[in-house]
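What you see is part of a larger complex, with each chain still in position.
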């Protein structure tokens, strides 16, 4: 949808020939723009209420910066995931206020019109030190999607007392993201202690028969605790979005 | 926890030496009972607010009836999944009011003290006819967990117009369970149309390189739509619990 068409539409609205409701409807359905290498749907953020996201992996620093430039112009912010230090450096040169997290590899520039976080907290739990990068990605994402976020680290199942010690924090959460590699048993244990939705994220932490996260993934899919759902290996981003949607959901709303 | 201990605890409460809050806390942590072949945790329903569940598959009709008998005595109801017609027949002979669904293979006896369903509906969507049994299991489970449930069938991605035709029903849901076999593409399409949590259930429908549901499972785990989470192949039960927890969740509550 080019500028002309947008102006025309707004003119129609202004003139009363198109009601605001109709105008919003139209905007929801077809606006997008042709770049050389990717179609950006600037209005998705209107439709879904969150920042546009760029998966930096597999793109050049040049491409990442170009896409973020556009997104910033269109929506006022962006969330860039799986960014390398080089890509981040490039973004920070252009957007000094971008929040760069080298552990989770996210570069986040919040939109100016962003609302305050709402709802019960999303609790992001990790089994071991190696799971921290994925957890960081999940936490930043959930925050960008409007949620309050809390953290609980290094409570793997081989030392149960650590986890049981924190039952209060568990019970306070509105949704729990459990990040674990190796045998992926932690979501089952957490799922047996709480009643809120638990989103399990397998990580590629491990070696040998962990097969890059397959063992953890299978463990989580076969969890004996009801109500546990799973995302892709190392997909902290997806878990963060899903958890934020749960805690920020307004009953009766869209 | 045997009768004696329970009486003693209640006596303590009655005498004021243990407050009700303490009493509930104690009850939450260790009550269970030894059967010959399974320990039943009657108080899980107190802790989680739902019926006890029996996975009938792999048990004899005798064993299933025995466990349900106990559960009924302790909590007033039960949900029996993956029941064979023989197992169901046995249960119906004993509990004429049990709700037997031969498609989804569930035998459900609601508890008398069950509250009315609350919250936005859980919408259960299927791609094809073969996915109906798993969807039925999900729907009965979500209902048993206190949710309103709606259905939308046979809207696979090879005929997009059917799905787009029902956008209003999609937008009304508080959580969506998408059940699909073969390539498992439907959750991605649904996830691109809505902002609520989408729970994907791969089914073992298909042949050849569907590998009993692996193709659908992998498709869903790799969904390009943010916010999609996944459960085990054919696990309608797990999806139903997760979806119901989302729509019935009371912010600020446990």
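Order of writing sets the chain letters: A and B. Residues in each chain are counted from 1.
Convention: a residue touches a chain if its C-beta (ideal position, glycine included) is under 8 Å from a C-beta of that chain, and two chains touch if they have at least 3 such contacts.
Remember, predicted model here, so these are calculated numbers, not experimental data.
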Complete-assembly copy number [criterion: all chains share one sequence; 2 shown]: 8
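As a convention for this text, only the chains that are shown with their structure count from here on.
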Computed distance of Cα centres, chain B from chain A, in Å: 27
Contact residues on chain A for chain B in the complex? 47-49, 53, 119-120, 171, 174, 195-197, 199, 217, 221-222, 226-233, 237-239, 241-242, 245-247, 249, 251-252, 254
